[in-house]
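A single protein chain has been removed from this complex, and every other one stays in its place.
Chain lettering (A, B and C) follows the sequence in which the chains are written, and residue indices restart at 1 in each chain.
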Amino acid sequence: MAKIIGGLTTSHVPALGAAMDNGKTEEPYWKAVFDGYERAKSWIVEASPDVIFLVYNDHATAFSMDLIPTFAIGCAEEFPIADEGWGPRPVPTVKGHPDLAWHVAQSVILDEFDLTIINKMEVDHGLTVPLSLVYGQVKEWPVRVIPFPVNVVQYPPPTANRCYNLGKALGKAIRSFEQQDLRVVVFGTGGMSHQLQGKRAGLINKKFDLAFQDKIGPNPQALTKISHLEFLRESGSEGIELVMWLIMRGALSEQVKEVHRFYHVPASNTAVGHMIFESQEA
Amino acid sequence: MAKIIGGLTTSHVPALGAAMDNGKTEEPYWKAVFDGYERAKSWIVEASPDVIFLVYNDHATAFSMDLIPTFAIGCAEEFPIADEGWGPRPVPTVKGHPDLAWHVAQSVILDEFDLTIINKMEVDHGLTVPLSLVYGQVKEWPVRVIPFPVNVVQYPPPTANRCYNLGKALGKAIRSFEQQDLRVVVFGTGGMSHQLQGKRAGLINKKFDLAFQDKIGPNPQALTKISHLEFLRESGSEGIELVMWLIMRGALSEQVKEVHRFYHVPASNTAVGHMIFESQEA
Amino acid sequence: MPKVNDYDDIPGTTVFDAARSRKGYHLNSFCMSLMKAENRAAFKADEEGYLKRFGMTEAQRQAVLKRDWNWMIQEGGNIYFLAKLFFTDGNSFQYAAAEMTGMSQEDYAKMMLAGGRPIEGNRSKSEWENRG
Partner (left out) sequence: MPKVNDYDDIPGTTVFDAARSRKGYHLNSFCMSLMKAENRAAFKADEEGYLKRFGMTEAQRQAVLKRDWNWMIQEGGNIYFLAKLFFTDGNSFQYAAAEMTGMSQEDYAKMMLAGGRPIEGNRSKSEWENRG
């Protein structure tokens, strides 16, 4: 059986990718952020996942207005890096894990989650920045990745409750995969509070974010009751990305051990939230 | 509020479209089929829908293997006719109803169904043949159409139970649309028993089909328990399209009046099943 | 992954599941390409040359050139994708279905007119083995 070692949440601010790509990680502004990821770099070596199940949102890159899946799963062998307007990020192509991805897709569709199956897709900063934050600059990613894009661009995104329940189904599906000893880590990316548009741009709600970080481990059910209106109002129009943290949380065991927590304002416009959890399987 | 007048089920065999397009409807082989649709032609005039909510499956036309949505909803202004290998069918472009389609999309996503929103799509025989069967050869379709493609090509399709529950959410969403007096008819297309592949091609299970027709009106819950294995085994590898009838049924009122029933073997390889129901709103 | 699925017991039937879908990706992509008139013309003008544009296996190419529908399905083809190929040839679903059963189209059509292939005796592989 495959094993879910743990989960990791992180923002995926594109400027963090640019700072790494342009060698600016030692500048004081950026160093304060990257220092928060030192623990992740050692943790991921200890955890040594074979596969990262990476929940993120596409930022109008693979999905235009022509077609917007609520939940999609990348089943391809590999995923090229998208050109978001300044050429593709100089990072390796992402290799998938079709065996596990297809197994999960079949399982959760039969569990009545209405996924879109994807066999061809480019991936944007939402997926690559988290990988860079954890693995740094590498020639090849030392891990397979299953991209799991969630719509948070076109209103309405899936509800917090739906995301948490989906996470549970994903966890069950991953654990039932028959390949012996496959080690899986689940990433929930996006957030925390930020607003990138209009006269309210720059909004940060530290109190909301810290409460979210307090609850996501021991009491995620409380967070599933947050409405879209509350996310939009309290965490900014782009803070609603936080629903994706609940997918990660749902996939982990009931009890989890928090091994790292980081909160920092700002990275560009965003409150960076980064946490690491380990499963406490019975 | 919009009103759901009733629902209609029908097969969408491409050869039926070809028979109409090539003026063969009076040949005895085809006449036996088309005679079964005479009632539908008068009923649709009585029902005079403004919009048909048309549940069907794409046959590897709009969706290749690159991207396979479980449930999708067409929100565009219009939908061109696809070229399936012999040029597009000579039928009018399908006009959508974006106001209602978007309303339904928002509503059912908030009700935790994970739709894919589509703003650009070509439609194939799965959608156009049912329209032709009901409206005949016309210069313009006298109705707006919301295409609702369901994956039944790539295993696994959504379960029968999921489809029925989705239908309920769609019905609720349509009824809550604020535009006064909009008249809606729901089509559930596909089936009945057929198998188009392998040494078992040509399978027909009349007993299964008639039992399905008996239950879909008064006792659809019984049909929601049919497993994929049972559909595949009993109604043929392509008979699993019948899950789409349950979406239509779910959208109608609890009690329905059956106003027409037709069953005929064969149209090409398929058992044609065609029924008309009227809502019995309290 | 020689995984056993419940539906593998259905005789004469290939369910288009993940394994088949992955195997047939390039074959089915070739079929999709035939939805454009210019591609159909190019294919008809030089079938072998046209097939080289796609990352198909030799078996998939041969199966296409021979129009061996069962072989194509064995190599991951799905009937709705393959339809683009037999439509390009000017043939119908009934033509292809008859071919796959090994019957003449006339005999197949007669079987359908008589009510189709019955479900009795066609539910399970064991029934096919026992009929000798």
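Here is the rule we use: a contact is a pair of C-beta atoms (placed from the backbone, for glycine too) under 8 Å apart; a residue touches a chain by one contact, two chains touch by 3 or more.
Everything quoted here is computed from the prediction, not taken from an experiment.
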I'd like to know which visible chains would be in contact with the absent chain if the whole complex were considered.
A, B
Of the residues listed, A:Ala82, A:Leu242 or A:Val256, which one is in contact with the missing chain?
A:Ala82
Looking at the full complex, which residue from B:Asn119, B:Asn165, B:Gln197 or B:Thr270 touches the chain that isn't shown here?
B:Asn119
Across the whole complex, the chain not displayed is touched by chain B residues 75, 98-99, 102-103, 105-106, 119, 178
Suppose we count only contacts with the excluded chain; which residues of chain A make the list?
13-15, 18, 59-61, 64-65, 82-87, 153-156, 193, 195-208, 228-229, 232-234, 237-238, 265-266, 268-269, 271
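By definition in this document, only the chains that are shown with their structure count from here on.
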Length of the line joining the C-alpha centres of chain B and chain C, rounded to whole Å
25
CA centroid of chain A to CA centroid of chain C, Å
40
Centroid from C-alpha atoms only, then distance chain A to chain B, rounded to Å. What do you get?
37
Note: chain B residues in touch with at least two other chains are 65, 154-156, 228
Residues of chain C whose C-beta touches two or more other chains
17-18, 21, 25
